[in-house]
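Note that this complex is displayed minus one protein chain, with the remaining chains in position.
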Amino acid sequence: MQNQKLYAKFETELIVRPDDIDMNNHVHNSKYFDYVLAARYDQMTRCYKMPMDEFIARGFGWVVSGCTMRFKRPMALGDVAIVKTQIKEMKLNGVDVLFEIVRKETGKMCVDGLFEYTMINLKTQRAEKITQDIIDKYSI
Amino acid sequence: MQNQKLYAKFETELIVRPDDIDMNNHVHNSKYFDYVLAARYDQMTRCYKMPMDEFIARGFGWVVSGCTMRFKRPMALGDVAIVKTQIKEMKLNGVDVLFEIVRKETGKMCVDGLFEYTMINLKTQRAEKITQDIIDKYSI
Amino acid sequence: MQNQKLYAKFETELIVRPDDIDMNNHVHNSKYFDYVLAARYDQMTRCYKMPMDEFIARGFGWVVSGCTMRFKRPMALGDVAIVKTQIKEMKLNGVDVLFEIVRKETGKMCVDGLFEYTMINLKTQRAEKITQDIIDKYSI
Partner (left out) sequence: MQNQKLYAKFETELIVRPDDIDMNNHVHNSKYFDYVLAARYDQMTRCYKMPMDEFIARGFGWVVSGCTMRFKRPMALGDVAIVKTQIKEMKLNGVDVLFEIVRKETGKMCVDGLFEYTMINLKTQRAEKITQDIIDKYSI
């Protein structure tokens, strides 16, 4: 596996909001999905230097075509989530992204998993081949 | 007040979903706002016979410019909400809508208040004068 | 595989609400997670004849410990979702549940995947062995 590229891991901090909490007094499971989306959106601008707006201006969008999530420990109101994401693999028209959500105070992992993003053409709403300049920006 | 028009009151049933429930085991306050939106959307099609799509096709949209809500009794998981809405007043470029949310099982009122809707021109995003044919459709 | 049990498949209808829609004018991905939760909650009462309240009264709760979701076709405002769930496997302290979300009007599959539920002891918040009477109720 000597040729396997290791992509950079980036972090985004998110404060748990009261409307994220469910009847069990924990962050509602589906909100972790939203935390990953929020982290990627932030990291597109801040880390990959290609904000979503730039994709849209070029007629591209990103959709999630699949996800796997493991809920290991609950988070609660008052917690700060650190969402770490890392590209696992660049594909022809998408990118697989590993994520971990850890509780800032303890550093303990709460949720992890994988998001499969597909780049689409906004006009046709179909999968689009990722261009070389985008591959370059993401290959960090 | 002999000339005051009384507008029709319409009802929409909504099942409380688990993701509507908050840390107090009640429907989260801001979800009642969403229930009113959902009811109006349903009633536009079903009762006023002018679905949102028709507004959009004509270049119009609706935004909420203000609201007042009174939270009187909480609702819980397992409840069915009946959302009643009634136009209070047609205005030059908007409509004031009274609402009541009652719990189906008991018929008791849980939330009531007023939504102020403004019709906008989707291109300019500015308030638009409501045309006579729309006034007619809403004057039931 | 002659001994493999085939569990019953149940359906729940859910109306897409305006607050489920995201910036792409589709049902937001994480809402499908909530649709599955809502369907299971409904089916616990209606199909398995053991509502969540009964679990809680016995000191038990259910948490999602993992999920896999494939987003195949988007749903939109005006759509009705039919959420079909089916137990794939009963485990010592949990149950794996397959799901499919289809658009009622077309019957086309929009999202499918697997939820791994774990039964917990509400006091200890730890996984609990599923008792025989619960296994019996679920073995339909």
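Going in written order, the chains are labelled A, B and C, and every chain counts its residues from 1.
The rule we apply is simple: contacts are C-beta pairs under 8 Å (C-beta built on N, C-alpha and C of every residue); 3 or more make two chains touch, one makes a residue touch a chain.
Quick caveat, the model's predicted, so the values are computed rather than measured.
Peer 1: Which residue from A:23, A:37, A:67 or A:119 sits in contact with the chain not drawn here?
Peer 2: A:37
Peer 1: Would you write out the residues of chain A that touch the absent chain, in ascending order?
Peer 2: Missing-chain contacts on chain A: residues 14-15, 17-19, 31, 34, 37-38, 41-42, 45, 51-53, 77-78.
Peer 1: Touching the hidden chain in the full complex, which residues of chain B are there? Just list them.
Peer 2: Within chain B, the residues that touch the unshown chain are 24, 29-31, 33-34, 37, 61, 63-71.
Peer 1: Could you pull out which residues of chain C are in touch with the chain that's been left out?
Peer 2: 18-19, 21-23, 25, 28, 30, 77
The criterion applied here is as follows: only the chains that are shown with their structure count from here on.
Peer 1: Report the inter-chain centroid distance for chain B and chain C in whole angstrom, where each centroid is the mean of the CA atoms.
Peer 2: Taking the mean C-alpha position of each chain, the two centres sit 30 Å apart.
Peer 1: Compute the distance, rounded to whole Å, between the mean C-alpha positions of chain A and chain C.
Peer 2: So the centre of chain A lies 24 Å away from the centre of chain C.
Peer 1: Just the number, please: Cα centre separation of chain A and chain B in whole Å.
Peer 2: So the centroids are 35 Å from each other.
Peer 1: What parts of chain B, by residue number, touch at least two of the other chains?
Peer 2: Correct list: 18-19, 77.
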